[in-house]
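This part shows subunit A:
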Amino acid sequence: MSSAARDSVAVSAASNAILSVEQVSYAYASNSAQAPLFTLEAMSLQARAGEIVAILGPNACGKSTLLNLIAGVLAPLSGRVLLDGFVTHTMPPRARAQRIAMVQQESQLLFPSRAWEFVMQGRHPYGRSLRFENEEDVVVARNALAQVGAEHLTDRRMDKISGGEKQRVILARALAQQPAMLLLDEPTLHLDIAAQVDLLDALRRLASVSRYIVVVVTHELNLAAEYADQVALLQRGRCLRVGPPSSVYQRELLEQVFQTPLTVETGPSGRPHVNVWSGKSTERS
Partner candidate 1 sequence: MLDGKYIWRMSKAGATLAAVLLCAGWLSAQTPNATNVPGAPSAAGAPVSEKAPAGKAAQENAPQQSARAVREVVDETGRTVRLAQPVERIVSLAPSLTETIYALGLQEHLVGDTDYCDYPAEAQKKTKVGGTINPSLEQVVALRPDVVLMTSINRFETVRALDDLNIPVYTTDPHNVQEILSSTIKLADVLGAAQNGVTLAGEMQQRLSELQQRVGELPAKRVLFVVWTEPLITIGKNTFIADALRKAGAVSIVDTTQDWPKVSLEEIVRLQPEFLVFTVQNDEKAPDLLALSALPGWRGLDAVRNHRFIVVSDAVNRPAPRIVSAIEDMARQLHPEAFTDSPSVAPPVNKDPLNKEKVEKPNAAPEKTPPAQSTSLVANDAAFCMRIEHLACNR
Partner candidate 2 sequence: MQPLTLRRLLLRCAALAAVLFVVVVLALKLGAVQVSLYGLARELIRFALHQTSELPSNYSLIIFDIRLPRIFLGVFVGASLAVAGTSFQALLRNPLADPYVLGVSSGAAVGAILAYMIEPHLGLAPDVAVLLTPLGAFMGALVTIAGVYLLGQRDGEIDSTTLLLGGIITASFLNALIMLLLNLISERDHGGMSFWLMGDLSTPLQSNLQWIIRVGFFLAAGAIYTTASDLNLLLAGEKEAIHLGVDVRRVRIVVYVAASILTGLAVSVSGAIGYVGLLVPHVMRMIFGSDHRILLPTAAFGGAIAVVLADMLARTVVAPGELPVGAMTALAGAPLFIYLLRRRMG
């Protein structure tokens, strides 16, 4: 691979992108004549390159809806989502995929491919549909795998690797899109605690080194507190608070949202830490 190609990869387009969510709302209805089954009330947030935003909340609070609105695959009922001044949901699909990459909850593979083939899919937005991948695509894919520490998985089959390894490969595919913004929908759901920490460390590194905007939907209060620069707390379609973890992690607020007694203290890293009583645990493993 040429060094020029490597440089072009290293310099990400993400260096100073800005995400701004402006008074975005949404409503699901089974049909348009009925009252909406679910609404997301208007909310706003801003994020700069290099920041990790965590969207928190109990099940069915609208986290994934918000993520899809940010991704531009849902059109908001009111308001708009801007990435670098472009409205995300009106972008052509390819242009959008060049700027926004989504890591979904674990995807089921119908016909398992090899890891590098999977990562190569991330290059799709950069070619016409019949284009064959060129040298540059190979370099980008290799680098993406390297960035998540998964070079050794290159030629492995996707159905023969562990959940944590798979999640890395999926993340590598998102990086191969060379986006300005990475969106992750509960990426730690099926991972053990070590793999969770691994993944979030990788995200932290990516955000600060490669200057991505990272938005993560998660249940993990403490991991979010540890890694996020901003937290948006949602409950039943309402955004209760947006801000740094220390301002959002208030005992009364969290107890009200999660309906469980808990305490909030300051952890060893100086960030808030949540303890749950009554034998229940918010941590899953």
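Simple rule for what comes next: contacts are C-beta pairs under 8 Å (C-beta built on N, C-alpha and C of every residue); 3 or more make two chains touch, one makes a residue touch a chain; residues count from 1.
Candidate selection criterion: all candidates are chains of the complex that A comes from, given by their letters.
These figures come from a predicted structure and were not determined experimentally.
Set subunit A beside the options 1 or 2, and in this complex the one it touches turns out to be 2.
By the touch criterion stated above, subunit A contacts candidate 2 in their complex at residues 71, 73, 93-98, 100-102, 104, 107-111, 113, 116-117, 120-122, 124-125, 127, 129-133, 137-138, 141-142, 154-155, 177.
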